[in-house]
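Just one protein chain is left out here, and the rest sit where they should.
For chain A:
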Amino acid sequence: MSAPVTGGPTPVAERPDRGTRARALLRDPVLVSGALAVLLWATAALISPSFASWGQVVTLLTLASFLGVIAIGQTLVIIAGGEGIDLSVGATATLAAIVASRYMDGANDNLPLSVLLALAAAAVVGVINACGVLFFRVPPLVMTLGMIAVVYGFIRLYTGGQPAGSAAPLLRTLINGDTVFGIPGVLWLWLALSVLVIWILRRTSFGWRLYAVGGNATTAYLSGVNPVAVKFSAYVLSSLFAGIGGLLLLGYSENVFLRLADPYMLPSVAATVIGGTALIGGVGGYLGTIIGAILLTVLDSFLRIVQIGGGEWGDAPRQIIYGAVLVVVLSAYGRQKRLRQ
């Protein structure tokens, strides 16, 4: 089968001319988002030159890595289609961090066990999400939104309102420790996870089936794929990656609090969509999500640099602008999706 077919049909000679190719580049969400991120970063650097320093860039990417890891699962679930979305990633990440910190209790002895327990707790959330969406036909938006409340309720019960313990020293070293050029370990972890996810999406039968199910679930079903199994895996993987994100956050911040990963819920959706993964499913990939996560992090830092907020209003104006940008971006991409249909 691997021998090249010489007698095959000659590909129709219809190369796009330069104009259409340029326009296609303009429409490539990954490139557009990347360009926007660089533009924002450059502007911020003009306003505040320290923004351009190597240390600041590394800090930016470190901040982006948590969003990036939490958005891995979001990307998978959205690609799987059927209005797939996982709003519970923030809560799940928090749950994993809280479970892990309690078992680590600031020591290395229980590190492997606590990681396993944290990921198991996250996986349970994924299984419940998947069951609700796939067997009880709850719309994913409603199901995962409801799960947020359930997970936080559970966290409250579990901790009695006061999270216990702290990160194991080894975990902290793994996340924050300098490797080369001041790059912390967490960035290498993010790189490794990214390579893994992109490989899963592009070079495994699960990845291809995921795109097929998202592109047209009926076709996939009639081609011998089990769409329920594929989507089930997507939801469980989403929670697992959210759990990993929670562990990274725990290592970074050393202590946990009840709303640790809360701020990642909407940005994880936005990073995915900005990166070109369409909410209709079957389109996109993780490379775009990486760019999306970086863009959103740059935007957040930019708003801090230009000192919107602060003073008597505190953080509020920055949050309002950030939220408004998310809504504008999401609706802009939503419109594009409709045109494409």
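Note that a contact is a pair of C-beta atoms (placed from the backbone, for glycine too) under 8 Å apart; a residue touches a chain by one contact, two chains touch by 3 or more; residues count from 1.
Methods note: contacts and distances are computed from a predicted model.
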Listed names "Secreted protein", "2-oxoacid ferredoxin oxidoreductase", "Metallo-beta-lactamase domain-containing protein" or "Monosaccharide ABC transporter ATP-binding protein (CUT2 family)", matching UniProt entry of the absent chain: "Monosaccharide ABC transporter ATP-binding protein (CUT2 family)"
Touching the absent chain when the full complex is considered, from A:93, A:249 or A:283: A:283
Identified contact with the non-displayed chain, of A:76, A:225 or A:242: A:225
Selected residue (touches chain absent from view) among A:108, A:204 or A:255: A:204
Touch residues of chain A, complete complex, unshown partner: 1-5, 7-12, 14, 203-206, 208-209, 211-212, 215-216, 218-226, 282-283, 340
